[in-house]
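Complex shown without one protein chain; remaining protein chains in place.
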Amino acid sequence: MSDAFTAIAALNARYARCIDDGELAGWPEFFTERCLYKVTTAENYADGLEGAVIYADSRAMLVDRVSALGEANIFERHAYRHILGAPFVVGEDGDGTRSETSFVVVRIMRDGMTDVFASGRYVDVVRLDGGDAKLAERIVVCDSSRIDTLLALPL
Amino acid sequence: MSDAFTAIAALNARYARCIDDGELAGWPEFFTERCLYKVTTAENYADGLEGAVIYADSRAMLVDRVSALGEANIFERHAYRHILGAPFVVGEDGDGTRSETSFVVVRIMRDGMTDVFASGRYVDVVRLDGGDAKLAERIVVCDSSRIDTLLALPL
Partner (left out) sequence: MSDAFTAIAALNARYARCIDDGELAGWPEFFTERCLYKVTTAENYADGLEGAVIYADSRAMLVDRVSALGEANIFERHAYRHILGAPFVVGEDGDGTRSETSFVVVRIMRDGMTDVFASGRYVDVVRLDGGDAKLAERIVVCDSSRIDTLLALPL
């Protein structure tokens, strides 16, 4: 369990760095080929509702999404900074290691102003086999029900 | 020391998750039966003053507090998200392992607005014996001298 803790903390640090540095082309590589990536709200998640702001169930869909962003980004010039808590390792089952990690994302506007953009938790299934940890599932549960629908960058 | 570091980081992740998920009934379980839980300000703490916004010296008192909150919460519908730094393990003595951890708590209002609600550090004595780490002391030292006196959820 302590190994899983360290491996997932390191995976999360790489994941956040990839997005915050704008290296989005590398982002799909954090996922297994068949995967689940979803951005939803705490309210929908608690109610078991299916509605999601973003939904992808393969790495190929994530690649598509990132390509689309490449162009959109020209219009949106602000940066993000993810700060993640330590992972809470829930346990292991046939799918992989289940873990949850809190996040806060601050947004830095072009004029230098910084505010809290989003907060929530990642609900993950992580494949730790082999040297390279991968996300089989990452459900991004946002605390706020008001998610920016122009959400440009992945969370 | 590296084991203590990982054990306390994992304890803190579970602790924050318990509060942020609203599972308050489980919160007293993070403490030993005779314990110290105190919320105070940096100014009072530095001056060695006894005044505390919240004070409890047994797990039973924490249970009482949580029961009271169960009802109050009906009126207060906003969420919190704790982001904790890595623990700084100060050392060990007869009481347990002394450690400090920085925290920032953001508050998500009903309308979706998010702001920084509180920041500070936990000054802890942790009992690591046995599989299950427990808090013998958690003094919550808030940076701001203006603590919300309606403080509903534990920090």
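A few points about this structure:
As written, the chains take the letters A and B, and residue 1 is the first residue of each chain.
By our rule, a residue touches a chain if its C-beta (ideal position, glycine included) is under 8 Å from a C-beta of that chain, and two chains touch if they have at least 3 such contacts.
Every value quoted in this text rests on a predicted model; they were computed, and no experiment measured them.
Between the chain not shown and the residues B:L62, B:A79 or B:V104, the one that touches is B:V104. Within the set A:R59, A:H82, A:R121 or A:R138, the residue that contacts the chain not displayed is A:H82.
The chain that is not drawn here is touched, among residues B:T6, B:T40 or B:T97, by B:T6.
Mapped onto subunit B, contacts with the missing chain fall at residues 2, 5-6, 42, 83-89, 100-104, 116-121, 143-146.
Touching residues on subunit A toward the chain that is not drawn are 3, 6-7, 9-10, 12-14, 16-17, 20, 79, 81-84, 86, 104, 106, 108, 111-116.
Here, only the chains that are shown with their structure count from here on.
When subunit A is laid over subunit B using CA atoms, the rotation angle comes to 120 degrees (nearest 5). Subunit A and subunit B have centres, each the mean of its CA atoms, that are 27 Å apart.
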